[in-house]
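With one protein chain withheld, the remaining protein chains of the complex are depicted in position.
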Amino acid sequence: MSYVANAILLLVTLGLVLLSGVSLKYIFFGLKPALPLIIVLAILQLLFYGDAFTPHGMASRTYFRWGWIHITNGSVQLVIVSAARFVELLFLTSLLTNTTTLTDITHGIEDMLKPFSRFGVPANELALVGTISLRFVPLLGEQLETIMKAQASRGANVAHKSKLEFVSRARQVAAFIVPLFVDAFRRGEDLILAMQARCYVGGRGRSSFVRLRFQRMDYLAYGVGLVFSVLMLGLQSYFPF
Amino acid sequence: MSEAPFIQINDLHHVYLRDTPLEITALKGVDMEIHMGESVGIIGRTGSGKSTVVQHFNGLIRPREPGKVLVDGEDMSDPKIDIKRVRQRVGLVFQSPQQQLFEKLVGDDIAYGPKRLGMVQADRRERVKWAMEMVGLDFERFKDRFTFSLSGGEMRKTALAGVLALRPEVLILDESTTGVDPRGRKELMARLLALHKEHGLTLVFVSPNMEEVAELVERVYVMDDGRVVMSGTTREVFSQPEELFQHGLNVPQVTQVAHDLRARGIGVERVPVTVDEGVEEIWKILSSCETSPLVSTYQATR
Amino acid sequence: MSDPIVRMEGVHFHYNPDSDFPIHALQGIDLDVQAGDYLVIVGHNGSGKSTLAKNINLLLQPTAGDVWVKGLNTRRRENLLAIRSSVGMVFQVPDNQIVATIVEEDVAFGPENIGVPRDELRLRVDWALEVVDMLEHRHRPPHRLSAGQKQRVAIAGAIAIKPDILILDEATSLLDPKGREEVLRAVRALNEEGMTVIAITHFMHEATEGNRVVVMEEGKIVLEASPRAVFDHVEELRALQLDVPQPKELAYRLNGRDPTFPTDVVMVEELVDEVERRVKGGRRQ
Partner (left out) sequence: MDESVVVTREPRLDEPRLSVRSIVVAGVLSAITILMGWTRLGFVPVPTAAGNATIMHVPAIIGGVMEGWIVGGIISTIFGLFSFIQATVPLFKDPLIAILPRIFIGITAYFSYAGVKRINEYAALVIAAAVGTLTNTILVLTMATLRGYMAPGVAVTVGITHGLPEVVVAAIITVAVVVAWKGVETGRGEAKM
């Protein structure tokens, strides 16, 4: 909840973005759809949350009060800090998705879960679920497109219905969602046979082609992350504003 | 073909995923025309742009400048056009039947189109009956079956019936025979020929299979890499096997026989495209030289 | 002759045996496949050919009769992994058998399952991709490939477990002519190196690929012959509505007009040779 801490965080994430080589324009572009919500939330918090928060180590001060509305130094801080947090979160997640493929993330999750497999967590199987889902997204996407085109060819309504008819909208959605599900199940049946034919009998004892190995950079990243976290915690207690 | 074509496309271009890193140019300036009562084949290897072209025929994809698509004189780039009516007149059957069945029951699925057209219950029933008869599905036996539990062949017939139930004037089949076994294929081809010859349905047949194309259509367009690279009557196009080969296609074996004979200096009058024609052509050659007494015997008995 | 690599004796198979509508998909199949064979099984949809294939690698177990693969009976569950790792199988729809999002990771899926150590994995994956001529595409996502390329990846995935037998279950029926040729070329190469191939198809003309042909109809084997001899049964094949290669059809019908015209013609070139011989040889000058 501290200004200083968030300012530092903001700078660090910005630095990371620059380091990653992902275009800044792209990252800011990702911020745009979130802006209205950030603003609405900020207004709500500014007007109605005056009593909910008191800044650390500071006396509560009221700037404005009228009926339900009261603005305090607490709500101002809440607005600024939470907006900053959102921006940091958006930066970090778009950084992740812009630098790492979903396939790599899946491998990463598998590696993370591996130590738990001795407690019965099926790490290998779960990673396989992730892989299969990524594999099928483009397939089902094409399928969906054809289903919608086939329906349009046979006179499906192109015009948008009003929101009030949402039950019939739901039915309309169901009309192409249902064949999509049926197709997914059907492909699934094929895939089950194919996996069995390729000797799949469960995740235990499989070897693995892809190995994520810790390299110097990874240790470095972990180290920096750890030091930084401790630093931030320290900041929280020494400079609580 | 003096009258105006029913479907006319000019200088058609199309780009999938425009303005993204995945941009794919599918069409690079295509001209085609389809006349009423014709049967036309569009052939080409996978990815040549065949499907993209035919999806312009019923307005699933709208043309962009400078391309132009006219269906019965109506400009398909006009947003005010009655698109539903165009799609009723130009029916499109896709490759995989599973993608085209939406309703739980066969009868309801075939009635989907007529219902969207606003037909009343009794007429719908008649229409469904007619369409099922056309594809060879027994009305009473099949109307209450679950679409998703049909066999592959039955699904395919249901999908075709679903489009026929719109009573289209033009029927487009986009690789609808891929994966069908020879028995199903023969039946389907016979039914399509009947629809064309007896009911005057205009056929547009998209396929990489040259034997089928030869049997069914009178005129073909050959596509490769987003362009029309050859066009003409089936015989004209099949008379140029080397060129077809360059575009990843082959000719029917019977046509190949004639070409090989020519290459060895044996004159074949007319290049055959079907087995029937092949038998006649080769017979002409054999009977022109008196090798076997039986040839003359056969000729005498005729 | 040595012991067959696959032996089927009196095999019956019922789908939903306990339901009101059991389907008797295989009705007494006796079949031997020798090591190194290229067996083509032809039949329409529903003739039982796919069911037969699935009974070989224990995706299904016969409801009656026995199947042995390399002498191992499929009735014994403990033979499961040994049998499945001796039989690679490629299915009809290319997309529905590829598991991973990157070509080489998918090819590794089978060997990973049987616990092949990592160094060996790398070698096998490269070898398998090399055989089907897809090595240069190894880092691509499968959905960006053509259908023929996907099917070759599927073959690579099947052979990466180093099976003795490769089964193609209608593996070419959804491909265009070019894709089909690419796949058949890869299979031919594997067979030449000694792999036993069982190809299931409804295209009669693919029969000429193999050294033995079996025709199935309604769960039974109705014809068994060499690829050339099988086409001598033109009438039977017609009755089954199976397609006969066009040169064969031409020769057969010319023979109807002139009985001296030979009918043992299968390829285009043979027919052309025959016509040429008759025209040129017979020209009296």
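Observations on the structure shown:
Lettered A, B and C in written order, each chain numbered from 1.
Note that a contact is a pair of C-beta atoms (placed from the backbone, for glycine too) under 8 Å apart; a residue touches a chain by one contact, two chains touch by 3 or more.
Computed from a prediction, not measured in an experiment: that's the story for all the values here.
Although one chain is not drawn, the whole complex shows that of C:78, C:119 or C:136 it is C:78 that touches it. Only one residue in the set A:177, A:220 or A:233 touches the chain that does not appear here, and it is A:177. Checked against the hidden chain, the listed residues A:18, A:89 or A:226 yield one contact partner: A:89. Taking the whole complex into account, chain B touches the unshown chain at residues 104-108, 110-111, 115, 121, 124-125, 128, 143-146, 148-149.
Taking the whole complex into account, chain A touches the unshown chain at residues 30, 33-34, 37-38, 41, 44, 48-49, 52-53, 82, 86, 89-90, 93, 96-97, 105, 120, 122, 125-126, 128-137, 139-141, 144, 163-164, 166-167, 169-171, 173-174, 177-178, 180-182, 184-185, 187-188, 191-192, 195-196, 200-206.
The definition used in the following text is that only the chains that are shown with their structure count from here on.
In terms of the stated touch criterion, the partners common to chain A and chain B are C, listed by label.
Ranked by distance of CA centroids from chain B, the top chain is A.
For the pair chain A and chain C, the distance between mean C-alpha positions equals 46 Å.
Centroid to centroid, with C-alpha atoms defining each point, chain B and chain C lie 29 Å apart. For chain B in complex with chain C, the residues that touch the partner chain are 45-47, 151-153, 178-179, 181-184, 186, 208-211, 248-250, 252-254, 256-257, 260-261, 264, 266, 275, 278-279, 282-283, 285-286, 289-292, 294-295, 298. Here chain C touches chain A in the complex through residues 54, 57, 59, 80-81, 84-85, 87-89, 91, 93, 95-102, 104-105, 108-118, 121-122, 125, 141-143, 157-158, 161, going by the rule given at the top. By the touch criterion stated above, chain C contacts chain B in their complex at residues 44-46, 92, 146-148, 173-174, 176-179, 202-204, 241-243, 245-247, 249-250, 253-254, 257-261, 268-269, 271-272, 275-276, 278-284.
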